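A single protein chain has been omitted; all remaining protein chains appear in their positions.
Order of writing sets the chain letters: A, B and C. Residues in each chain are counted from 1.
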Amino acid sequence: MTAVIKTHLPVFVVAAPLFVSFLLSPMARRFGWVQSLVVGVQGLGLLLAVYLAGMILKSSGVPIIYSMGGWPAPWGIELWTGSLGAFFLLVVAGVTLPISLYAVNNLSDEVGDATRSTRFFVLYLLLAGVLAGMALTNDLFNIFVLVEVATISCCGLVSARRGPNAAKAAFNYLILATLGSGLILGGIGLVYMITGNLNMGFAGIALNGVWQDYPHVVWMAMSFFLVGFGVKAALFPLHVWLPDAHSTAPTPASAILSGLAVKGYIICLVKILFGVFEVHLLDVFRLDQILVLLGMLAILAGSILALAQGELKRRLAFSTVAQVGYIVLGFGLMNIKGVAGTLFYLASHAVIKSTLFLAAGALISATGKTHVKDFAGVGRKMPITMGVFSIASLGLVGIPLFSGFVGKWYLLLGSLEVGNLTAAGVIGIGSVLCAIYLFPIIRTAYFEPAPEDDWQDPGVPQRLALVMLGIAVIGLGVLPGPLLQLAQKAAADLLIIP
Amino acid sequence: MGLTLADYGTMAMLFMLIVASLAMYFIRDLMHAVIVYGAYTLVMALIWLQMNTPDLAITEAAAGIGMTVMMMVVIYRTSRKEE
Amino acid sequence: MLELGMALFSGVTGALVVASLPKATERLRRAVVLLFSVTGMVFSWRVAIKIFNGGNIGIIAQLGGLTWSLDPDPLGAMFGLIASTLWVFAAIYSFGYMERKTRPQTYYAFFLISLSATLGVAFSGNLLALYFFYELLTLATYPLVIHERSADAVKAGRKYIIYSLSGAAAILIAIVLTYIWSGKIDFASGPILVNTMRPGLNLLLALFVGGFGVKAALMPLHRWLPAAMVAPTPISALLHAVAVVYSGVYGILRVVYSVFGRELMGTLSLARKLPWVAAFTILVGVIIATQQDVLKRRLAYHTISQLSYILLGAFTLQPWGLGGAILHMISYSTLKVTLFFCAGIIAERADETAVSRMQGVGWSLPKTMIAFGVASLGMVGMLPLNTFWSKYYLMRGGVQSGQWSLALVLIGSGIINAICFLPTVVASFQGEKAKSSGETGGNTMLMLGPTLCLAGIALLIGLYPGIVWPGVEAVVNRFF
Partner (left out) sequence: MKILLGKVLINYPYFAAVILFAIGSATVLTRSNLFKKLIGINIMESAIFLMFIAAGSRRDGVVPILHMDDSLRPYINPLPSALMLTGIVVSVSVTAFALALIVRLYRFYGTTDAKRMSDIRNGVAKE
């Protein structure tokens, strides 16, 4: 029995949230059940993800391959739990659990009554399941389907709030994201045309033999993927939808959108780039340099735009644009330290940005204010919220012993190892800009006199979620051990270094 | 291999698609544009048939009609003119 | 081991205690602050004595996948000793100064955290630990800079944080480069880059010196320092004349002697230009200082100039130069803190901050102005005071390195220093007795005591330079 469960573990991790999400709708009347079911599924997911990651680490990266329906690879669809998959699965599970905990009993003022909140949870679980699927899938067309489902559930989450702004943001996002999916599908089509395979491993092998006959097609496919996923992951010039969408969404939705959804698309892009085209083709087509360049642009532009924002959530949203730049830059470095660093940075940013958004949401709903200058004295009245916010800010800036530093350290190692001093400089400037746009919030919160209003920390589940995430920010910085190891393993696998 | 008569038929239909899409770009009356869209999906379905994928043709026809009707209903309930 | 831990953590522990005390207990709070500053001082003295006698104390920790080590050598021990000793004086002075100021709890908490951060910088045994404590020092001193909460203070704080973090970013990049090129980052086993001959070393040196130069107020990276003078006076005295700026200076000394090593430095083209950057800062800083009318701003520019004395000594790469630099670190800090303390008393008691309106202040605040006069003479480099010796060794260092003109720069700077301060002292004893609340009563003794004490120490070291010589010798022997 246990053996059966063990073999079906990967598909269970993906399918469980999806399955449960469809169960939720009829249960809307018993909203308490809905909530406990959601948290329970997420908790189970975290346990399984830890178990899978442990298995991968113990076997030092031997992948667990699961063929759907028992059909072997070129014909059937595979779930490939490699080091990268296990890594991202762990990140997804680790971040979705606190976010769903935060959402418990807290949606009524942002989303509405039990029915609407249940719908929110349906979409939320759908997104969580799809992200897990993105971590494990090894099939190009599956990626398209997952990306589409993710897009629609993201749009649903963005539009979950009443009011025109949410609908407008969701529509803009939908249009641009569908444009992106179109490009992705086009890219998949081009790869399929020249390789005849949709399984990424087989497509990669086939492409290796034939790419010299179709250099233009390969080039086109690469740029389709880059632009398509770039739109969805809000890579700098294509980020226009992100600030509106992430700042108008309800708090838990902003957290998962900024913290995880964006990274899901990046992981898909990386899987395709490194899994299908593989390192030497990326080298031939100079994609590494393009990625580094795009990353640097995103860091600078995102940070400067974030500086210009007065609204707290918009500032955080633009900060995501900048952080996506770090991640893309790291993948462009194409050495083991850079890629491992960027994977770790991805994980730490997932934790940090969800923390920031959750804390910001708590601040906004407690004070009813949105501008960064309005939070004078909050630090004393809401010590937990603001404390966690400060920890996360320090982490994002990259103060040593916070999780952001480990990622930045390896990013710097990677970029200087390839002799790219400019990239290192931009990473440094990015941290300084990050401090400039985050520290004033902390300063007003702690060092300015508070008004007389009665502001309070949010309820118990919300506090628990915030504290969990805050501990994770510090914990990853002090003891990154296993996660860093997994990231290094994943980097070695991506770069095909034994 | 040269082009057969069937190819010329497909070409003509593709040309119709292009004309239809251009028309949708330019027509100001949304209801008219959506009607053109209905025609577009119909031609698309015929092309799928021509390309030996009848399953797709059936789906496209059904989905196209469905979408056209949905759009018509929504346009009827909102605003008809493009500004 | 124990000494190191006690010295390092006394500040943070004290800060936690202060933060958890109820707001009204001012006396108890002072007792706690004093207790923990003294603990910090005592244990850093013990560390220093052990190190100067050739002992070895080290802690290594594996955190965040990286190695952090605390392993003071004579240079670090010397810095820790200077800083922690002055901390006690500043603490006592603060008790007087903060009497009528608001938010003492925040002030003392961050005051004590800064002590820990400074000692961490001093005792760090590898570049990563140095970087960590350097960042921590920036963050811990930021609330002190903006303590007044005025618009000016916030602006100054913003400037301070931007400058410092930019410098830190440059340092981080430089550390990573060092690590990639040499594979190690700890100071204990001789200069890190000693066998690394490659292009780009000049760039690395520029990154390091630029990064630490921000805190060391090397021109043109000095702009934050005059702005930061909006902080309370004990903070200006302690942090912006000694602890924070010395952490930058100390970083540069480390880079020159522990990262590059003097042999390698001798071969770099940039290293030959650095003494001139320092000389430029010395002269321009003090010239700008003479133009300032606000006393604290004058002192700030004067700090900028004096810090480069130390750097100049270090950049000569000669034993005499380094000895002079260390000696100047000791003697300058005592005198400068005295000057700042006097400025604080003048501002507090006579309500006067402008140099041009000092007439008669000397009659109403005689002890203060005498201390001020003594410190001014010291800044010029007059004989009975300790700076005479440090300047003497600095000049010898300059001559030893074959650059006579550096010695001339020091002489010239001494003359401008005289123009900068002595007329003020003379003017304060002219004319009518100025209006003031006098030197007696209330909190005055708490402020005047440390001031006179420090002036006395400066005089003592000037008369018997032998008492600090073992420490200086230990540092010089470490590197030569």
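To be clear about the criterion, a contact is a pair of C-beta atoms (placed from the backbone, for glycine too) under 8 Å apart; a residue touches a chain by one contact, two chains touch by 3 or more.
Since the model is a prediction, treat every value here as computed from it, not as a measurement.
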Visible chains that the absent chain touches, using the contact criterion stated earlier: A, B
Interface with the undisplayed chain - residues on subunit B: 1, 3-4, 7, 10-11, 14-15, 17-18, 21-22, 24-25, 30, 33-34, 37, 40-41, 44, 47-48, 51-56, 59-60, 63, 66-67, 70-71, 74-75, 77-79, 82-83
Where the missing chain touches subunit A, by residue: 141, 144-145, 148, 151-152, 155-156, 159, 163-165, 167-168, 170-171, 174-175, 178-179, 181-182, 185-186, 189, 192-193, 198
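FYI, only the chains that are shown with their structure count from here on.
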Contact graph of the chains (line, ring, star, complete, other): other
Subunit A and subunit C, separation of their C-alpha mean positions in angstrom: 45
Distance between the centres, which are taken as Cα means, of subunit C and subunit B, whole angstrom: 78
Touching two or more other chains - residues of subunit C: none
Per-residue multi-chain contacts in subunit B, two or more chains: none
Subunit C to subunit A touching residues, read off their complex: 63-66, 106, 128, 131-132, 135-136, 139, 143, 146, 149, 154, 157-158, 161-162, 165-166, 169-170, 172-173, 176-177, 179-180, 203
Contact set on subunit A toward subunit C in their complex: 394, 397, 399-401, 405-406, 408-409, 412-413, 416-417, 421, 424-425, 427-429, 431-432, 435-436, 439-440, 443, 446-448, 477-481, 484
